[in-house]
Structures are given as C-alpha cells and as structure tokens.
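One structure is given below, represented as structure tokens, and several questions about it will come after.
With one protein chain held back, the other chains of the complex are shown just where they sit.
And then chain A:
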Amino acid sequence: MKLSNKTKVLEQGEMTLAERMYLPAIVGGMATTLKHFFSKPVTIRYPEQKRYLGPVYRGQHILKRDEAGAERCTACGLCAVACPAEAISMVAEERKAGEETLYREEKYAKVYEINMLRCIFCGLCEEACPKEAIFLRHDTMVPVFHQRDEVIWGKDKLVEKMDHRYLRDGWK
C-alpha cells in the first residue's frame, strides 16, 4: 500500500569498477574529514559559556510577588493536583488582619514545598495556577544538590526576592 509519494526505492545494482576498488571512495571520505579538520568547532564550553535557551525554557521554580510585594499564591492546591510527579505540597493558612501587605489573597500558603528530586520540570503547575503565582524561570536552573536535606525546597528558596525580581523575556 502506498501511503505517500515520499517512498524512495533504492536499487542496489552491481558495483562499478571504481566502487569495487574502494580507493576513490576512501579518498573522497578523507577529503571530507580533512575539510572538517580545518573547520571551526561548534562546541560551546558549557560551564563557562552558556547558550540562551529561549523564553520558554523551564528552569527553577519561583513564587511570584505582585508589584506591591505581596505573595500572589492563595494555596488553592491546583498546582499540587496538576503535578504529575506529586512533587508539590502545601499548608494553607488564613490571612490575619494587618498582613494585607504580605499576602494578596485572604488565604495564603504557610508552607510551600517542592521536592526537586520528584519534579520533572513539565511546567503543568505554571499552567494550572489561576493566580499567576508559580513560574518556572527561563534563566536559572536548579543547582546540583549533594545532600538529602537540600532536595526539598521551601518558601525561603522559592519566593521571589523584591530586590531581584524575575522578568521573563516577552513580559512587559
């Protein structure tokens, strides 16, 4: 059955004299490798040089604050539900009077933890979030960890610092 016209029928006929002598093909191949020998390497020396991975690269998680500096997360738990690796867990708490500058909504996450060993960096939490609170940064990767207690990241590491705000390329 013919599904498309892309099929290319290869006919392997008898090899010609030049092909059976191997040498012309060998010389041709050696010319190709010699050409590459003098061409510029394409290597990027990774730890020193980093390539730009695009504005949609899914790197380290960040819990955003709004312009006034209040945490956007309202601990609805949709990110935890959406997470296919079950890496996110949280404990919700009601906002007390006087905490309006700290938390944007009436409910907030007292504890918000991501297990970085479980996380697969799929970005579904980012898509599930109704409050635009969690993002995967395009510019930073989760650093390598060597100890078990470095694996679970709490709010201290996740919440955005006001003096070092995250702005994705393409945002205003």
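Please note the rule applied: a residue touches a chain if its C-beta (ideal position, glycine included) is under 8 Å from a C-beta of that chain, and two chains touch if they have at least 3 such contacts; residues count from 1.
Just so we're on the same page, contacts and distances are computed from a predicted model.
Enquirer: Just by its UniProt name, which of "ABC transporter permease", "NADH-quinone oxidoreductase subunit H", "Acetate CoA-transferase subunit alpha" or "Carbon monoxide dehydrogenase" is the chain not shown in this complex?
Expert: Spelling it out: the chain absent from the display is recorded in UniProt as "NADH-quinone oxidoreductase subunit H".
Enquirer: Where does chain A touch the missing chain, residue by residue?
Expert: Missing-chain contacts on chain A: residues 13-14, 16-17, 21, 26, 29-30, 32-34, 36-43, 45.
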